[in-house]
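All protein chains but one are shown in place.
When the chains are written out, they are named A, B and C in that same order, and each has its own residue count from 1.
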Amino acid sequence: MKFRTTEYFIKEVATSLKRNNWMSLASIGTVTISLFILGLFLMVVVNLDRMASTLESQVQISVYLKDDITKEQTEALRQKLNSLQGIDTVNYISKEDAMKRFSERLGDQKYLLSALDETNPLPNAFEITVKDPQLVKTASKEVENFPGVDTAVYAQDIVEHLFDLTRLIRLIGLAIIIFLAGATIFIISNTIRLTVFARRKEIAIMKYVGATDWFIRWPFLLEGVVLGFLGGNIAAILLRLAYMALTQKIYDMMTFFPLIPLYPFLTYITIIIILSGIVIGALGSVISIKRFLEV
Amino acid sequence: MKFRTTEYFIKEVATSLKRNNWMSLASIGTVTISLFILGLFLMVVVNLDRMASTLESQVQISVYLKDDITKEQTEALRQKLNSLQGIDTVNYISKEDAMKRFSERLGDQKYLLSALDETNPLPNAFEITVKDPQLVKTASKEVENFPGVDTAVYAQDIVEHLFDLTRLIRLIGLAIIIFLAGATIFIISNTIRLTVFARRKEIAIMKYVGATDWFIRWPFLLEGVVLGFLGGNIAAILLRLAYMALTQKIYDMMTFFPLIPLYPFLTYITIIIILSGIVIGALGSVISIKRFLEV
Amino acid sequence: MKSPTEINVIKMKSISKVYDNGAVALDNVDITIRRGEFVFIVGSSGAGKSTFVKLLLREIMPTSGHLLVNGYNVKKMPNREIPYLRRSLGVIFQDYRLLPNKTVYENVAFAMRVIESPRRLILRSVNSVLDVVGLRDKYKCFPSQLSGGEQQRVAIARAIVNNPALIIADEPTGNLDPETSWEIMDIFQRINAAGTTIVMATHDKMIVDTMQKRVLAIEDGRIVRDEASGGYGYEV
Partner (left out) sequence: MKSPTEINVIKMKSISKVYDNGAVALDNVDITIRRGEFVFIVGSSGAGKSTFVKLLLREIMPTSGHLLVNGYNVKKMPNREIPYLRRSLGVIFQDYRLLPNKTVYENVAFAMRVIESPRRLILRSVNSVLDVVGLRDKYKCFPSQLSGGEQQRVAIARAIVNNPALIIADEPTGNLDPETSWEIMDIFQRINAAGTTIVMATHDKMIVDTMQKRVLAIEDGRIVRDEASGGYGYEV
C-alpha cells in the first residue's frame, strides 16, 4: 500500500464521519452506552470481589492459652505460630485486653460485668488470621495440639456462610460480566452492521470499479476504530466521574464501606474500556462488510 | 381507514419482517438483550429494596422494666405499648428468657456465666418494633416516660448505619434503573432508527405516489410493536428462567438469604418488560420515520 | 381531485427554482397547460426538465412564483394535502422509483392501495395494466430482477393504473428500444384521446418529430420555444 493511499484512507474516514454524521453519532452513542454499562458492572464486580476477599481474610482463629503458662512459653508459642505455613497475622490478646473488648461488646448490658466482682475469667489468647481462608479448619485443628494451647476456636457457621456468600457474589459477578460483555459485543457490532448495511450499495459500486477488498475494508476498519475509540473514551471518562462521585458519596455516607482506591484502578478500567471499544469497533466493521464484499 | 386497508397493513408487516429478515432479527436481538439487562437489574434492585426494608423492620427497641412492678402493671404497659401509634409488634421477654438468649449469644464463652453464681442480673423487658424505622428514636424517647419503664434502648449506631446503607442501596438502585431505562430506550430506538434509515428511500417513494403519512406509518408502527413484543417476550422468558435458577441456586447455597417469591413478582416483571418492549418499539418506529416522511 | 372542471390543469406564473447550492434550474417560467393537452418538454441535459416535473408534484418547492396543478395551489397548500395532489397525478420518474422490497405486482398495486381501492378492483386493474406494458409474466419479480427497460415499464404501469387526470412522464422511454417506445406512445395517445392530459419530458427526437404535439423547449431554465405542434427542433 502506497503512502498516498494511506493518506487517502485517513481523509476518507474523516469525510465519511462528517457526511454520515448522524449514523456516526448513533454508533458512538451506542458504543458509549454499552461500554459504560459494561465498565460500571466491571467496577462493581471487582469491588465486590475485593470486599469478599477482605471479609474472608478477616476470619480469625482464637487460640486460648492455658492459664498456667509462662511468658517464655507464650513467646515460644508465638514463634511457632508465626512459622506455621499459611499464617498471615498473629496477635497476642491478654486477658485484660479481652475483658476490655468484651465489656465494649456488651454495650448497654455492661452492668452485667459488675456481677463478676472484678474477677476476670477470660484467658490469654492469640488471634491468628490465615492467608487462605480455606485453611481455617485445618489450621485450628493443628494449633490445638501445640503445647500451652487450651482450645482454638473460630466462628464455624459464620465462616461457612461467608464462603457461600463470597462464592455466590463471585459467581454472579462473573456471570454478569460475561453476559454483559457478550451483550456489548452484540449490540455494538449490530449497530455497526446496520450502518454498513445502509452503505452496502456503495461497497458494491466500489468493487465494480475495481477496488480490492482491502481497499474498501481499510476505511471501514479505521472508521470502526475511530468510533470505538471515541465511544470508549467517552465511556471511560463517564466511568471515572461516576466512580469518583460514588466513592465520595459512599465515603460521606458510610465510612465503614471501603471501595478500591481510585488509582491505579481507574487507569486499568480506562485501558480495558477503550481497548474493548477499539477492538469491537474494528472487528465489527470488518466482519460486517464481509458479506457485502462478495460481488 | 377501511377494513381492507387494515388487512393490508397486517400482511405488509408479515411480508416486511420476512423480506428484511436479518434486520428484523437484529432488532429483536437488540430489544431482547436490552430489556433482559433492564429486567435483570430491576429484579435485583427490587430485591435489594425488599431486603433493605426487612432489615429496617427488624430494628428493635428494648424496653427494660423496673424490677418492682407487678403483673398487672406489666399487662397495663403492654396495652399502652400496643396502642401506641406506629408500633408494629410488642414482645414480652422475661428475665429468664433474656438469660437463656444471652448465654446462647456468648457461645464459646458461656463459661463466663458460671461466675454469676446463679443470680440473674437481667431485667424483664418488652421488645417492640416500629412500622416506620424513622420512628425508632422518638418512640424510644416516649416509651421511657411510661410508668414501670426503666430505660428504652436501641442499637443507635447500627440503626444509623443501617439507614445509611439502605438509603445508599435505594439511591444507587434507582440511579441504575433510571440509567438503564434510558440506555434501553436509546439503544432500541437507535437500532430501529437505523433499520428505518436503510429503508428511507422506500418511504420517500411511497409519499411520491400519494400515500398519506399514516398510511406509511401504520405498518412501521405495527412492525415496531411486533419486534418489541417478540423481543420483550424472549427477554421476559429468559428473565423468568434466570430468576428461578438464581432463586434455586441461592436457596441451595445460603438459606438465610431470602429472595422475593416467584409469584406474583415474575408476573409483574413480565408485564413491565413486554409493555416496555411494545411501547419503545412503537414509539421508536414512529419517531424514526418522522424525518423521512417530510418529502 | 379538486375542481375537475377547471380548464387549466397546470398554471405556472413566473416560477423560478434555485437549488440550495445556487444552481438556477428554472428562471421565471410562465406556462399554462389545458385539460386534454399532450405536451412534450424538450431541452438539453440539465436544462431544467426534471425540475419542471418535480415542481408539479411538489417534490420540490418553487423558490418564487405561483403554481396551480389540478386545482391545488402547490406553493401554499398545507402538507397534509400533498398526498391528494399526488394521487391526482400519475408520475413516471426518470429514475423509476420502484419499491425495492415489493414485487412488480405489489409496486403497481401500491398506487391503488393508497387510495384504498377494493381488492378485486386492484387485482383486475393491475393485471390488465401489466398486460398493457407487456410484463404480465414478470409480476412476481422484484425490481432488482428486471432489466432497465422492464423497470421503466413497471413505473409506467404504476403511473397509469389509477387513470389519473394528468400524467407526468419524465423521460419514460429513455431505456426502451424504439419498438417498445412506440408501444408506450401508443398507449399514451389512447389515454390522451380519452381526455387525460399528458406532460412528457423527453430526449427522443424521433418521437417528438413524429407525433407533432405541443412542444415546450427549455434551455438553461428558460422556456425558449412553445409550439402548438412542433418537432424536437435541433438538427444534428
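Of note:
Methods note: a contact is a pair of C-beta atoms (placed from the backbone, for glycine too) under 8 Å apart; a residue touches a chain by one contact, two chains touch by 3 or more.
This structure is a prediction, so every number in the text was calculated from the model and none was measured.
Shown chains touched by the undisplayed chain in the intact complex: A, C.
Residue C:Met206 is the one among C:Met61, C:Ile115, C:Ala193 or C:Met206 that touches the chain missing from this view. When the omitted chain is restored, the residue from A:Ile10, A:Val59, A:Ala181 or A:Ala211 that touches it is A:Ala211.
The residue touching the chain not shown here, chosen from C:Asn8, C:Asn127 or C:Thr180, is C:Thr180. Although one chain is hidden here, its contacts on chain C can still be listed: residues 19, 21, 23, 42-46, 49-51, 94-95, 140-141, 145-150, 152-153, 170-171, 174-182, 203, 205-206, 232, 234, 236. Annotation for chain A: contacts to the undisplayed chain at residues 1-2, 4-5, 8, 16, 19-20, 199, 201-202, 204-213, 215, 295.
Here is the rule we use: only the chains that are shown with their structure count from here on.
Following the contact convention of this document, B is the list of chains adjacent to both chain A and chain C.
For the criterion of most C-beta pairs in contact, the winning chain pair is A-B. The chain with its Cα centre farthest from the Cα centre of chain B is C.
Chain B has its Cα centroid nearest to the centroid of all protein Cα atoms in the structure. Each chain gets one centre point, the mean of its Cα atoms, and the points for chain A and chain B are 25 Å apart. Averaged C-alpha coordinates give centres for chain B and chain C that are 62 Å from one another.
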